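In this view, the complex is presented without one of its protein chains, the others remaining in place.
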Amino acid sequence: MTDKIALVPATHTVPPAKFSHGVKKGNILQVAGQVGFLPHEEGKAPTPAGPTLREQTLQTLANVKAILEEGGASWDDVMMLRVYLTDVGHFAEMNEIYNAYFEEQGLTQPPAARTTVYVGLPAGLLIEIDALAVLG
Amino acid sequence: MTDKIALVPATHTVPPAKFSHGVKKGNILQVAGQVGFLPHEEGKAPTPAGPTLREQTLQTLANVKAILEEGGASWDDVMMLRVYLTDVGHFAEMNEIYNAYFEEQGLTQPPAARTTVYVGLPAGLLIEIDALAVLG
Partner (left out) sequence: MTDKIALVPATHTVPPAKFSHGVKKGNILQVAGQVGFLPHEEGKAPTPAGPTLREQTLQTLANVKAILEEGGASWDDVMMLRVYLTDVGHFAEMNEIYNAYFEEQGLTQPPAARTTVYVGLPAGLLIEIDALAVLG
């Protein structure tokens, strides 16, 4: 039997429930929904990187990336990104930030597929992203 | 060619459209969105386990589990749970129920990753959950 491995970057806040920020089993890696929380500080509640879409999008992507790396994966291994926004009016700006970010990451493989939908999120959060990766 | 197998617990209501409650192909098992419907009774319309978040969450988890078991899998094989709630105000209570439930299940592997978002659901339904599992 192949083990399922929890991927828990040291910088991440403890999940608010009994779930893993990421898991890997065989060549499949799943990243849980990430939001724009700053790296965990002892005794401090989870805090968004800032109130703006830009700050939260970049922090969310950094949080996803940290989990991928914890599992020995990179953006190149990601098959699917699910982007949850709270406001249709944020789509164009998110795409700009997203494109510039991935431009800088220097992908050597085609970009992942993506679905973007507009949902409710806890107060103060503008974006949530999860990811499915296939390694190897 | 590997067959795709439909996972159809005898207790489940017939899906309202041409989809399977679960499918398995090779080592991948996908559970369709489950809600808190009670086990099917001949000639009776699908009925939620009750009006409360607790009743519906526990029944939904039981419905997901029945499909996993139909495919020879268990909670330990689950990589990702997608939780759809209708109200941000339900997050804390859902987490309490979720944590207690998985505490009782006696997992031997790390818990699955999870994404929770807030969407619309048909009238009377407070929660929907689907699952991706990797077996073996």
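Residue numbering begins at 1 within each chain, and the chains themselves are lettered A and B in the order written.
Heads up, the rule we're going with is that a contact is a pair of C-beta atoms (placed from the backbone, for glycine too) under 8 Å apart; a residue touches a chain by one contact, two chains touch by 3 or more.
Only a predicted model underlies this, so the values are computations on that prediction, with no experimental measurement involved.
*Asks:* In the full complex, which bits of chain A touch the chain not displayed? Write them out.
*Replies:* Those residues of chain A that touch the unshown chain are 27, 76-77, 79-81, 88, 91, 95, 98-99, 102-103, 109-119, 132, 134, 136.
*Asks:* For chain B, which residues reach the chain that was dropped from this view?
*Replies:* Residues in contact with the chain left out: 1-6, 15-23, 25-26, 28, 30-33, 82, 84, 119-123, 128, 130, 132.
One rule holds for everything that comes next: only the chains that are shown with their structure count from here on.
*Asks:* Only C-alpha atoms count here: how many degrees separate chain A from chain B in terms of the superposing rotation, rounded to the nearest 5?
*Replies:* Rotating chain A by 120 degrees superposes it on chain B.
*Asks:* Between chain A and chain B, tell me the centre distance in angstrom, where each centre is the average of that chain's C-alpha atoms.
*Replies:* 23
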